[in-house]
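Take a look at the structure set out below.
Each chain you see keeps its place in the complex, though not every chain is here.
A, B and C label the chains in the order they appear, each numbered from 1.
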Amino acid sequence: MTEPAITPELVQKHGLTPEEFERIKTILGRSPNYTELGIFSVMWSEHCSYKNTRPLLKGFPTKSEKILVGAGEENAGIIDIGDGLAIAFKIESHNHPSAVEPFQGAATGVGGIIRDIFTMGARPICALNSLRFGDLTSAEVRRLFSGVVSGIAHYGNCFGIPTVAGEVYFDKSYEGNPLVNAFCLGVLRHEQIARGAAHGIGNPVFYVGPATGRDGLAGAAFASQDLTDESADQQRGAVQVGDPFMEKLVMEACLELLATGAVAGIQDMGAAGLTCSTCETAARAGTGIEIDLSKVPQRAPNMTPYEIMLSESQERMLIIVKKGREVEVQTIFDKWDLPWAEVGFVTDTGQMVVKNHGRLIVDIPARKLADEAPIYHRESREPAYLEAVRRFTLQGISDTTEPAQNLKALLGWPSIASKNWVYRQYDHMVRNGSVVYPGSDAAIVCIKEDSLPVLPDGTFGPKFKEKFIAMAVDCNAVYVYLDPYEGGKIAVAECARNLACSGAVPLGTTDNLNFGNPHNPEIFYQLRKSVEGLAEGCRAFNAPVTGGNVSLYNQNPNGAIDPTPTVAMVGLIENPAHITTQWFKDEGDIIVLLGEIIDDRDTLLGLGGSAYLQLIHGLKTGNPPRINLENEKKLHDGVRALITAGVVKSAHDCSDGGLAVALAECCISQQIARETPRLIGATVDLTEFGSLRSDALLFGETQSRIILSVSPTQLEAARTDALKLGLQFREIGVVGGDRLTIRGSQSNLSAQLTELHDPWWNAIARAMQ
Amino acid sequence: MNFAVLQFPASNCDQDAVHVLKNVLGHSVRLVWHKDLSLGSVDGVVVPGGFSYGDHLRTGAIARMSPIMQAVQQFAANGGTVLGICNGFQILCEAGLLPGALIRNRSLQFRCEHVYLKAATRRSGFTRAIPSGQVLRVPIAHGEGCYFADESTLKTLQAKDQILFQYTTAEGQITDAANPNGSLLNIAGICNERGNVAGLMPHPERASEGLMGSTDGRLVFEGWLQELAERKRPLAA
Amino acid sequence: MKAKITVSPKKAVLDPQGKTVQNALEHMGYKGIRAVHVGKYLEIEVEGDREIVRQQIDEACRKLLTNPVIEDYQFTLE
């Protein structure tokens, strides 16, 4: 088979600029051949190299005394949680593949992130997902939504990992370009941390997992282009199919193998498959690597070196084995009926060498390929639309006269409505560790003995006291669109607030930057500003970034998506008594608001960018609410202190939909069993704020507010503690009855709980019928 | 007691079953690999939940061909007690150890949520510890849990008291609305004629500790343990 | 040789998938649809004596590939 000649057109088709091509020639001291060109193109794609975002990512805080493996070092970061235990977690996007084939795209996204976690030596114990789609009134959007959800369910359920939390938003800007971000968290002992480095000259390199096919050819490059109808069409031939069954076996075999100590280095074959795993492991260890493609198991006949190197067939791993211990690998992989092959060895040349039947095909300095991609400082310009956003006032927007109707409408708005249609399709309990299921502010998972990978002696090691990990994922992209910096801060703050409400102390953050085309200066501005906001937020809550993912070029023919820097935060709860949920518990409990009722320095009174303005007035504009991170931090510390003192029965943060929606959620969100909610009413009195607009009071989204319920006998203790902690503590009502009533002086809102529950619980299912 | 928990490729509730039998109930448990030919000496066998062989072809279809299933057949034929949970129930049906089959939920969707159940009989070891009339709250997590059997099989199940669990409302009513998957007669679990092999779709092992939100599932294991203890006790002289 | 096996749900067995497909087709505006059944299709490429293969496929269908409680099958050898 003759290979195509290297022409400028071919270079361009590979997404490389003429300057980048010159740089490649300098590195090689010659012109690359076809396979080498392919290799550079995927490794230097945004997806693998972060060439457009690396300078921005430097602004993230990445250090704390608890971090064992930091951002960018390995496939995922690792954080110490005490008693010799640690957690590994990360989020990753699979947006473009999901646009082309929602079921498989989402499924393989889950598979990919699970591999990143067990590659670190950790046993994956739970998953999260963050999703964005267009409007559910479109049949195509419904197809994408249901495909993505069943793809995630299929992979996670079959693999046997509980999917315990997530978020879903619907907005026109995502039409045709849905976002699918998947998160996974795993647990391990400190001494079990595995490295993706090709250490030990002469060590054999093993390929394990299913044979390589033509699937996902150049997926990384695909992820680094605008999504046009044409590119979607071209990618049709390249759909990766996930096999969770295979991945489960690969994981069990890898963890069993890691316990033997026979492994010198391990890395999954994710984006850019064999290419990325070979050159990165060599670059990390400062070694070289040589493989022969004729030894790589192949699924399709006549595959070219180019295809084998760039294939993104799923569920494959590269393992560098300590010389002399090959049999251990073979025995374990045979036990699990998994294919394996010895494909090469580690060298001291620093080169990534690929042969085919002994014939030299590729010879590239590994480190230059992996670490020296060009870096671009893109031009950034404030988007023109922001001027109009800032000019927006509430003048001409008349106050609401039907607050109960508004509340029902908001609760039934798919972005706010219960996501049970989604998470009931996910096994969120498997592995017997889920303590708080989807449906509260943060999910909580118990870390117990069998959460861990086994030790060499086949045991789980010394006993320890169970620990609890809390997780949430958040991003209000409308805020980010309207004010990238403030919106970035709020995304982090909301996530941290969800953790605080559940009783957890943040440990770390992982983020997924989903944006449009960075060559557009206005989009680069969104990116730059929101990253600054995220970084500020992570600093404020002492939740350093341990890793993340960048997904650019999220555009459809109508333009870019709303900037969506998804934030997932992980926290720790040591004592199960401190686990706190969002719903009201008992009749007669006192409802307390922590924080200011409304930010009176905000001329839009919290309505800018609010769900209320979007849904009721059809307006997606106005300055979003401001956030003061110092206050916010004080609030989180305060609520945790109250929880620890044992005076809090429930805690729920105010976010989308404001105080009224949050109160309603406190009344209706506890689920006892299938179709059996527990509804508990509340009477709230806000008449003292009679001078304020009702819409702002009820539906404004002023930040830094938490609703607590407290037993009457503990009210005074709670108040004393709160005041000592410098919190604003205000009794606003009482739990009980079968209605939610909010008295204001402009208007009263009162509704039967069943009337609130119905639209909230069923909105998505009905939209999907 | 000594229990064996089978482990097929992609069993994924195996550890959960071990955890409950060992750490919660204090018995000794061994994982038994699907390629093994023998169960060793055990008092009871759990066929755990999961997606054996990725649910490829049909749930449980390939797992039942595993070498260990011969030993399970033998164990059951000798009167040993076997409990299949979720995928384990599917495997036991495929293996012919239990009548009927489990097909796709009528919603066509996977469902993970707590449901209400009632024991339809207390004759079985798996239901004897459940106070009569008590409604249990136990989670399900399956895509193919709709129990199907032809009419004559259903008649036999009823006649021989083989229906163990039925889906109910919170009040214990057997209604169509309380049926999460379309199972005939709201069947959630059954046993064989002899009563020593049982299967159910809900996960009692996920409802055995307060921290996990319900302890109702423990009753299933406790009854089983009582029965095993009685068997072990030499007949009173 | 290629064995082509079609597997359909038995008449008495609930076939919600068939019903859903039928509804979707009707929604799309197709008329005159009386019923839809959704089953499985397997293709097995196999070498060997035709008669023996036929027997083996039939046996495999009974033992593994289908469940007689809920499914019927048919196959051809090409």
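By our rule, contacts are C-beta pairs under 8 Å (C-beta built on N, C-alpha and C of every residue); 3 or more make two chains touch, one makes a residue touch a chain.
Here the structure is a predicted model, which is why all the values come from computation and not from measurement.
In this entry, the protein chain formula for the full complex is A x1, B x1, C x2.
What we mean here is this: only the chains that are shown with their structure count from here on.
Taken as a contact graph, with one node per protein chain and an edge wherever two chains touch, the assembly forms an open path, each chain linked only to its neighbours along a line.
The distance from the centre of subunit B to the centre of subunit C, each centre being the mean of the chain's C-alpha atoms, comes to 29 Å. The geometric centre of subunit A is 36 Å away from that of subunit B, both derived from CA atoms. Note on chain placement: the centre of subunit A and the centre of subunit C lie 41 Å apart, centres being C-alpha means. In subunit C, no residue touches at least two other chains. Counting partner chains per residue, subunit A shows two or more touched chains at no residue at all.
The part of subunit C that touches subunit B in the complex is made up of residues 9, 12-14, 16-17, 20, 64-65, 67, 69-70.
Chain contact summary for the complex, subunit B toward subunit A: residues 9-10, 12-13, 15-16, 18-20, 23, 49-51, 53-56, 109-116, 137, 139, 141, 143, 170, 177, 180, 203, 205-206, 209, 211-213.
By the touch rule above, subunit A contacts subunit B in their complex via residues 150, 153, 157-160, 243-246, 248-249, 336-337, 423-432, 434-435, 437, 446, 448-450, 576, 671-676.
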